[in-house]
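All protein chains but one are shown at their positions in the complex.
Order of writing sets the labels: A, B, C, D, E, F and G. Residues in every chain begin at 1.
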Amino acid sequence: MDSKPVALILGSDSDMPKVEGTVKALAELEIPCDVQVLSAHRSPDRVVEFARSAEERGVRVILAAAGGAAHLAGAIAAHTNLPVIGIPIQTDALGGVDSLYSTVQMPAGVPVATMAIGAGGATNAGIFAAQILAIGDTALKERLKARKLALEQSVGDKNRRVQERMREMGWGGS
Amino acid sequence: MDSKPVALILGSDSDMPKVEGTVKALAELEIPCDVQVLSAHRSPDRVVEFARSAEERGVRVILAAAGGAAHLAGAIAAHTNLPVIGIPIQTDALGGVDSLYSTVQMPAGVPVATMAIGAGGATNAGIFAAQILAIGDTALKERLKARKLALEQSVGDKNRRVQERMREMGWGGS
Amino acid sequence: MDSKPVALILGSDSDMPKVEGTVKALAELEIPCDVQVLSAHRSPDRVVEFARSAEERGVRVILAAAGGAAHLAGAIAAHTNLPVIGIPIQTDALGGVDSLYSTVQMPAGVPVATMAIGAGGATNAGIFAAQILAIGDTALKERLKARKLALEQSVGDKNRRVQERMREMGWGGS
Amino acid sequence: MDSKPVALILGSDSDMPKVEGTVKALAELEIPCDVQVLSAHRSPDRVVEFARSAEERGVRVILAAAGGAAHLAGAIAAHTNLPVIGIPIQTDALGGVDSLYSTVQMPAGVPVATMAIGAGGATNAGIFAAQILAIGDTALKERLKARKLALEQSVGDKNRRVQERMREMGWGGS
Amino acid sequence: MDSKPVALILGSDSDMPKVEGTVKALAELEIPCDVQVLSAHRSPDRVVEFARSAEERGVRVILAAAGGAAHLAGAIAAHTNLPVIGIPIQTDALGGVDSLYSTVQMPAGVPVATMAIGAGGATNAGIFAAQILAIGDTALKERLKARKLALEQSVGDKNRRVQERMREMGWGGS
Amino acid sequence: MDSKPVALILGSDSDMPKVEGTVKALAELEIPCDVQVLSAHRSPDRVVEFARSAEERGVRVILAAAGGAAHLAGAIAAHTNLPVIGIPIQTDALGGVDSLYSTVQMPAGVPVATMAIGAGGATNAGIFAAQILAIGDTALKERLKARKLALEQSVGDKNRRVQERMREMGWGGS
Amino acid sequence: MDSKPVALILGSDSDMPKVEGTVKALAELEIPCDVQVLSAHRSPDRVVEFARSAEERGVRVILAAAGGAAHLAGAIAAHTNLPVIGIPIQTDALGGVDSLYSTVQMPAGVPVATMAIGAGGATNAGIFAAQILAIGDTALKERLKARKLALEQSVGDKNRRVQERMREMGWGGS
Partner (left out) sequence: MDSKPVALILGSDSDMPKVEGTVKALAELEIPCDVQVLSAHRSPDRVVEFARSAEERGVRVILAAAGGAAHLAGAIAAHTNLPVIGIPIQTDALGGVDSLYSTVQMPAGVPVATMAIGAGGATNAGIFAAQILAIGDTALKERLKARKLALEQSVGDKNRRVQERMREMGWGGS
């Protein structure tokens, strides 16, 4: 492990495809990110070791993705004062409500900042980490502004596609 | 801490009234029980220390009660091979569904045996611990049998009370 | 039926694929297991007969898997003082919340130790039975320890795969 | 027990106040009713004995009220071909969703006809039993018709009260 | 329409495959059944007309299947004193919880006897109708008894298949 | 009944306190409103009669409040092309989720415009009726604008109260 | 943008297939409709601009479709007194309960008239808009009446298909 400012911890390597949005968002915003598979239940000592040493190794924001009885983010938050962001993974039986409740319903004293269930939440974890880091980083602030502007413009593009579709279907368009 | 066969761990002393049923059931079945307040999020090192040393200190079954993002039972189960029984505490906002999901939805490899939300679940945690210990303890087996018989008889008593009530209300009775 | 220490009862043979994890976990831990299809609603007398005679036939832990109005585990627990472990089967309409509530919300006096909905819960039922039996069985204790260690090591392997993937995608790795 | 046509079975005498509506509805419709406290989990043999002998003792419809992992109605239905009506009792933690799912989600082959959670459901269990019995009973049919008419008229009375209230509050009325 | 003792009303012809279990169960029990598509919301006058005239046309039990804001059973029950059985159809977005609540949560005075969401519930609606009709029909009672016995025996057959499977997988069998 | 432009239909007079916000909002906006107690299940013919004749009696918008299996709004909508607005009443057991699903999940062809569960939803039903009527009524449009402005100003007042409170508690204020 | 009386706003062009029912219903009822992609979160200024100017541009009813934390309808309603109709889009993880709650649970003062989750709700949004516009438009009233009649007749057609199917399956028919 090294001194990248963001660490993304996964409960299982099978969650990797579900958090690619996180990695992509961070890459687009030029924020180096360390990805580790660590399990609150299967390798708990590694989680403690990671959480305790993260700050001095230069990590500044920790992201944790887990599903079911999703204790990973909370277990990390118990051992550090760094901001911890939880990504609740969608589950087969309960749709991810179990992951959401296990991640967000933390007791007073040990916060986990929770994102949406699913792909949107994974992307937003990366952006939120960037928003935290941007407080002391003007260049990153500019990249975030550019991203927000692009997002707004993409809505305009989508609007144009819908107008075309309306015309194709003979329903007019504006 | 000492060598009592059952340990009951609470996330907070405010949960004590909610698990009195556990303590009472164990007392009735003459099973010594050690009660400790330890928090998965607020005193995580104490939890690890407890879980790791429990077996060699003579603990044979661990009960853990917590509410909300209820990680306590799972955090203990991560560090021991002793049977861990989870008691999901009822919560104000979500009724305890959050506690239930956080306790029961454990990943493959690290089981937490979960009881009902609320007072019945707390009592049952004590009885279930006794059922485990009774496997190698004939005297305890007899006490459990007596308890089950008493339970059945109490239903008969309740039935008689209902017949009286029916007669009082002029609706007859059998 | 014979004197295997663990009995796994299914409400239907269609649940067999859903509880293979239970059978595998027990086989890996070298615990003989008797599997029976018995239905709380369709063959209730067989369930009573099984539950009542289990202890004297040498069964020490009973596992029961059912879905929907999942009464199987509770119906067995009503007739025995052996520890009963419930496995709530995922359902089509309600995802298994119906199975979970029907299994876990038992009244005071008759506990059912409930596992997670789905495959993880099935595997864990086998491991939890082993944890109970290990209380008086040093060799089994060692097998459980080895399993837990292997589990921890598998997380390390998964981590290595993720680092490779990160490098392949040009996102670095540690 | 005797040959009353309707039997109402309660899981606990504490449920008596919650099913008074059942008893009242049956009394108003002049249908004798036997009330018994029997528990699917605490006195299961008594439940089996009751269910098996009900038909020959002259019972024609069985009502069963229970809460939580509410197996009572289903346990009875497993042992009889008489129509069984389930009354899911409201619960503290989960509002009665647990009782509802445990009662209604029965597997193919063993139906339980389920009423609403709460007081309305209890009253309706009595009326539904009457509707079944009325198939071969013209006098009862007339009493049901009279009840339905009275119900309709009570809505008219309520309407008049609301008009008065509207006038009192200076909002007019029709 | 004619004088068949059971009428099965569907909100839409697209629900036909979902209630084939009802029709089959009734056919096996030799109970003639009239199936009609009538909608509480799209053809409400037809529903009223049907419900009002059902009794005098010889209908003795009414089954109604609908999904979403499933008012069909309740709308019929408002206009008749015949027993009305509701079948909540599984829905895409909410799994059928919407159908279940709309069907079962009827106010005091107008009961709808509700079956499980899904195929099992549809089958059970047919069986429950038979149980009602069997009160005054000894031959039907015998057919129901035979069905229940066959159901119990089918569990024995399933058990044998599982033992075979266990042997095939090298896990033994009893 | 008369020719007021808005009719508010209640399933029961006990719902009157829960919809006072509707009546007040309409009174403030100077819109005459007829309130009637009519039940989809207890006086269904009156509901049909009301719904069918509403338009020609001069009603232009219909509001309907009901709880549980809340069919009232849908039953009215089945018989008219006037806009029907549903107010789901909060319920004891399920919090009003049953009312909400029964009101909002209408099938294609028969819309019910649904408001929030509880007091806010009742008030909003009145305002929404006004927004519909304001399309052809400039004076009403002005009253709605004034109401919206007052609402915005009330937020400013609330803000001032919070600043005072902050100062009182020694936490400053702006 | 132009002066069409109905505007349908989508949070994303990917929602277009989900709201085709809205566009078709409006087209059948000969109501011109402007479709725009605007996002409450990604292009909030465009939403404000649209909502503020809608009335003077001739828009009379606004429909808004969004999923997840579905703020679009509410954000528009905050800026206009035109009637706003919300269409909650079904979501992958939570089935659309998130969309429904975010759309319907509006605070007192700012109503959003909410339709069902899914395709039926989308169609109904178009019909409800037509019902509003028909208040001052006799020709549209006639088209709505014709539509309702056709709907009723289609139920008759469906009924005939079911009778045929019953005969094909050898189950008779009426």
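The rule we apply is simple: a residue touches a chain if its C-beta (ideal position, glycine included) is under 8 Å from a C-beta of that chain, and two chains touch if they have at least 3 such contacts.
What you are looking at is a predicted structure, and each value in this text was computed from that prediction instead of being measured.
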item: Full-complex contact with the absent chain, from G:Ala75, G:Ala119, G:Leu140 or G:Val162; value: G:Ala75
item: Positions on chain B where the hidden chain makes contact; value: 1-2, 10, 12-13, 16, 23, 27, 32-39, 42-43, 45-46, 68-69, 92-95
item: Absent chain, residues of chain A that touch it; value: 21, 60, 81-83, 85, 100, 104-111, 113-117, 119-121, 123-125, 127-128, 131-136, 141, 144-145, 147-148, 151
item: Contact set of chain F toward the excluded chain (per top definition); value: 90, 95-97, 116-118, 120, 151-152, 154-156, 158-159, 161-163, 165-166, 169, 171-174
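Everything that follows uses one rule, which is that only the chains that are shown with their structure count from here on.
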item: Between chain E and chain A, distance of the C-alpha-averaged centres to the nearest whole Å; value: 47
item: Chain D and chain G: spacing of chain centres that average the CA atoms, whole Å; value: 40
item: Junction residues of chain E - those touching two or more other chains; value: 12, 39, 42, 68-69, 94-95, 97, 104-107, 109-110, 116-117, 120, 151
